[in-house]
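Note that this complex is displayed minus one protein chain, with the remaining chains in position.
Showing chain A:
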Amino acid sequence: MAAHRLSPSLNRLLLAGKYASFWTRCCAVHGYAQYSTACSPNEKTFDKILIANRGEIACRVMKTCHKMGIQTVAVHSDVDASAVHVKMANEAVCVGPAPTSKSYLNMDAIMDAVRATGAQAVHPGYGFLSENKEFAKRLAAEGVAFIGPDTYALQAMGDKIESKLIAKAATVNTIPGYDGVVKTVEEAVKISQDIGYPVMIKASAGGGGKGMRIAWNDEETREGFRFSSQEAASSFGDDRLLIEKFIDNPRHIEIQVLADKHGNALWLNERECSIQRRNQKVVEEAPSTFLDAATRRAMGEQAVQLAKAVQYSSAGTVEFLVDSNKNFYFLEMNTRLQVEHPITECITGLDLVEQMIRVAKGYKLQHKQEDIPINGWAIESRVYAEDPYKSFGLPSIGRLSRYQEPLNLSNVRVDSGIQEGSDISIYYDPMISKLVTYGATRAEALASMEDALDNYVIRGVTHNISLLREIITHPRFISGDISTNFLPEVYPDGFKGHQLEADSRRELLAAAAALHITAQLRSQRVLGDLRVSSSPVECSHWELCVELEEGRHHVDVTKSGKVYTVEMDGVKVEVDGQWNLASPLLPLAINGTHRMLQCLSRDASGKIVLQYLGTSFKVRVLSKLAAQLNSYMPEKVPEDTSSLLRSPMPGAVVTVSVKPGDSVAEGQEICVIEAMKMQNSLTAARQAKVKSVHCKPGETVGEGDLLVELE
């Protein structure tokens, strides 16, 4: 297999080239605000760093390592053997099979990898072992640097109960709640009643929204307790829970801190992370539209007080809930590099990974608090492989058959760990990338984000571009009127994609009609065949019927050059474009306005799926004759699915609470599916008797698999 081994190294070369250009771009974007103000070549840090993570964050850390001239070691599970982070690294070690508990959480294997490769330091990224004090201890015992805070801070801040007590002592504002571990369901109910509803039940060891439930009454407390402890156990191996007052309609704003081992600490301004779904962040920005300088300073100073109280070193994040009166409460401290760190880098010009590496080596901070600027505005959209039409995002899996990041645009940064051909599997987080745009003003950054989302080509998995685009173009978001309840408030009936108005609907239909004709005309262009009829001159006028959802429109199309004039309902729309039928992107000028559409699919029977304003629309274009004949075609009735419970996503069956013959009430839980470490309760759509059960606990199921059939 020698020849095969060549290919990863070849790829690595190619990748190195690719990232070199990426790097230049980032620096160029920021102009005076570069990533790192003073990367001193004399400042020796480490020769070799092992990155105990995967995906985009592993790649992110490696980029900085390579910039600093540090050799990198990747660890990977067997299914990740050809992942981008493996190709990017100078060395790679397989640490076990696909399940994270056997690979990326497998401390023994990772310690072996550290020893085998002689890495002097380990960067844990986020998640996995990043806040695991045991891991940090084992590294310390072997004299390997852990690029993160000391074990004391890890322990102190890793436990939500303890962290709250420490915060209180450090005169940081905290949320009223119960400062202890809740042991039983009944105790949970009693404590909740004492605090007063609503309450938040969360895993003591948790983070990232996992093992977190909100309860508004005793019943929900009981349910939440059960779920959270199960989720906590499976995600963190620790089922301890705590309960606190739930602050309704708050903002989630966090402060990035950076501290060294010499007692110095800085706050690097805030990140606004209020746009969340199921307590997971979706869109973040820095700075926040909500904070004034005084509040920012107060929050920053409290964050630094807390960091100092636990002798924090390295980069960390202090999360606050901020109510409408700008009262802020300490939520938790994340003792690691945060997912959304790039937006802080964009506005401060600091390379946080570089700073972490320096600090881990024992260097003092290079900056003073007054050196930390807010230059411009940065927005981050988390692009996920998930279906936003299902509870704002249920995981989807698949192979990225086509994948193109919008790096051709300026002021765009994409942190990703996948490439065309990568698999999004059920084993890991379904994040595709973090799309960051930057601008001198918020409006500029938002405009870039809109462009970037339109230019992002993702095929093969369902993704949440539509939701992201709707959020960043929503008037409430634009005006900064947001809270953690933004999504349920704006979309009370669930997300349904972009809602077309008369004008935009016409634009879409016109684009579809023009595309259809382009394809038709192309079919007539057979090269070098003398047997093609030459008699009819190329047609330049067509009558078509375009169907979208329930509406049917008769349109007249004329063509001159590459410009189509599409007339419908007495209104003319002009569509101009390059009309490349092989390109996934369809850059058009519609009535002179530039629009980037994407053609997702196109078939012989006139069905075209276009991504327009972020949302995909199914359009059917037929000739007038075909449309008329199509009216005779029977409606094909889809199978009645209300009696079938299908898995909404790929995952593993945790519990099945019914058996054939049972009667279930509407909304009664039927089974629980775990995917990407999230437990999802599936309930009966109506009152019925269970006819048959097609799944067992422990089984892996795919999206759309039949789980239970009702009578």
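What we mean here is this: a contact is a pair of C-beta atoms (placed from the backbone, for glycine too) under 8 Å apart; a residue touches a chain by one contact, two chains touch by 3 or more; residues count from 1.
Quick note on the criterion: contacts and distances are computed from a predicted model.
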item	value
Chain not displayed: protein name in its UniProt record ("ER membrane protein complex subunit 9", "Propionyl-CoA carboxylase beta chain, mitochondrial", "Ethylene receptor" or "proteasome endopeptidase complex")	"Propionyl-CoA carboxylase beta chain, mitochondrial"
Per the touch definition above, residue among A:526, A:563, A:589 or A:665 touching the missing chain	A:526
Candidates A:193, A:249, A:540 or A:580 - the one touching the absent chain	A:580
Residue in contact with the excluded chain [from A:116, A:140, A:563 or A:629]	A:629
Residues of chain A in contact with the chain not shown	1-4, 6-7, 10-11, 78, 81-82, 399-403, 419-422, 522-529, 531-534, 536, 580-583, 604-606, 622-623, 625-626, 629-630, 632-634, 636
